[in-house]
Every structure is written in C-alpha cells, then in structure tokens.
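Missing here: one protein chain of the complex. Every other protein chain is in place.
After this line comes subunit A, so read on.
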Amino acid sequence: MADHSSFRRHPHPFSVDLVRWLPTFGSTGRLLAAAVHDPAASSSHIHLLSVSDPSTPLTSLPLPSRATALRCSPSVLAAATTSGSLHLLPSSFDTDSAVSVPSGALFHVGPVRGLDCGGGTGGEEWVTAGEDGRVHVVAGGGDGRVVARRVWEGKGMVGYQAARWASPAEFATGGAGCGVQWWDRRKGDAVVVQCKGIWGHGIVTGMVHSIDIHPSRKHICVVGGSSGTIFAWDLRWPQQPIPLSGVGLDGTAQPVCESEVWEVLFDNYTQSSDIISSASTRILPVMMCSEDGILAVVEQDERPLELLVEPCAINSFDIDPHNPSVSSWLL
C-alpha cells in the first residue's frame, strides 16, 4: 500500500479549478499548470507554477471565460473553457504563440468538459466533447494552425462531460444521464458500444464526471460520477459494468464517499494488494477526489484507502508520472 507522505498546503488568493503536472522540467524543478479564476475581477487564467513556490505564477495565459478542462501532452498544454473555446499553449510557454479555437457555430457553444490528447497517427490529436452535444477532433494543421473536425453533432440531445482516448482511433465519452459511449473512428466516427453504467441503489442515472483508461489495458475504462459512484467498464462484457464504489451498491466495500466524484485516475504507484492474481481479472487501483473533500484510492473488493479528508471540496488532482506524488487543489 502506498505510504502516506506529508501534505503541503499553499493558500491561494483565487479559486483553483483544475491542476495538472507538466511533463517538462523548469529551471527550479517540476512545474504545475493550474486553471484559476478570480471572482473579484471575473477573470480566468492558466498559471504555470513551480512546485517549490506555488504562490507566484511563472507565466500566465488569460482565458476568455472560466476553464472547464485542462490537459497536457508532451508538447502542448490545452485548456477548454465554459464559453466553448479551446486554447493550446506550446511547451515553450510563450503566451504569444498560444493558438485558440474560438467558440461558436463551427466549434462548441457552452462548456467543454471532455478534453484529451492522444489520438491520430502521432498521438497529437485532441478530442473535445461539450455539453452542447458536439464532439470534435482537433489536430495541428502543420503550420501552427489548428483544424477542428466535427465528429458528431448531437444537437443538444446529449450533454458530454468527459472524454478520453483509448487508442489512436478509439475514444470514450460520458455524459449526463446517458452513461458512457465507446467511439471508433475506423467505423465511421460512430458509437460502437455504450453502457448506462451502474449507479447504486435507488439511483436511476447519474452524471459522468471523469473517465480514465489504463495505458496498458485499453479495453477497461474506469468512470467516476455523481453520488460517489465509481465503476469499471470492461469492453469484453459491455453490459456488465463492475462497481468499485457507490452508495448502496451490493457487492462492494463501503462507499468511499457519497457526493460527486470529480476525477478518477489509475494509480500507478499503489501496489495492488493481490499481486499474484492481478493478471487480467482485477481492476487496478484507482485514485479519486470528491466534493466532500476526500482523496482516496479505491480498489476492487478492498477497503478504500483515504489519503486526505478536507472540510471543503477537492476539485481536481493529478498524479505525477515521474514521481509518486499527487497534487490536489481545493476550493
């Protein structure tokens, strides 16, 4: 089991919505990207922070509205906003060379919460899925421009809340009341499988907030959503999602939390307690953060391991791929 490291707290003058580790190293060590919002000035920015001194931003990229999604690829930092625009910042962090796709009829109108990088031939294509029911794939045009191709126009019939690439041609999305969908670009940009999810006793349906797909087991998604629900979806048995945590779910350990699970990530560092038979049947440990202030590691049929319990909500967290450390940001 992961042993508890110490937590450092840094009070910040603004509301921090999202935080991600950056794959590159700065001159003073590891870097974080944080999407912040200043309620007094009603302005939103992406701040680049150094881990050794997180209170002063090294660079700052202004956004037209509040950030709703933040993701890093090895060379680009991308942020999507509540008005529907997408902003891409290259790894040189030169704010002048930031490219953006504006919101509107050609792109998204409304909050874009599903954002991920990893599709296409070079793994540099971005998928965006918004609450307006549209799904786009954004790729670099080669000369610094970006081209957004519409994959799906939902006309508002569905509202997407999360998206994740599984392979260069497949990705998963999840939304409000419609469960999770698996898309395959080779089959004409369509949904090939979908699943309503398993939401717990007495709860009809819920909102999916976050999806993660393990890089080495691409047929398994782990999904976090409302009412403390976390379940795993194995594509080999698409109509039988595996519950990991939830209120009133039979066959699971006690629920780790009862409110919205904002983010889930596969935890590469927690040793699975049953290493011998972890061949392909068990779901690997998953870390989650929730609205009632809990950051914990959940494993199938095990007691959840709470890492942090706060009196306020934990909005976002990220696991550093180079180091077993987690950064989490609170209200």
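Annotations
To be clear about the criterion, contacts are C-beta pairs under 8 Å (C-beta built on N, C-alpha and C of every residue); 3 or more make two chains touch, one makes a residue touch a chain; residues count from 1.
To be clear about the criterion, contacts and distances are computed from a predicted model.
One chain of this complex is left out of the view, and of "Glycerol-3-phosphate acyltransferase 4", "Nuclear pore complex protein Nup85", "Epithelial sodium channel subunit gamma" or "SEH1 like nucleoporin", the protein name its UniProt record gives is "Nuclear pore complex protein Nup85". The residue touching the chain not shown here, chosen from A:A163, A:C195, A:L244 or A:A313, is A:A313. Seen from subunit A, the chain kept out of the figure touches residues 9, 11-13, 15, 39-40, 42, 66, 68, 82, 110-111, 131-133, 154-159, 161, 175-178, 196, 204-205, 207, 226, 258-260, 291-292, 311-313, 331.
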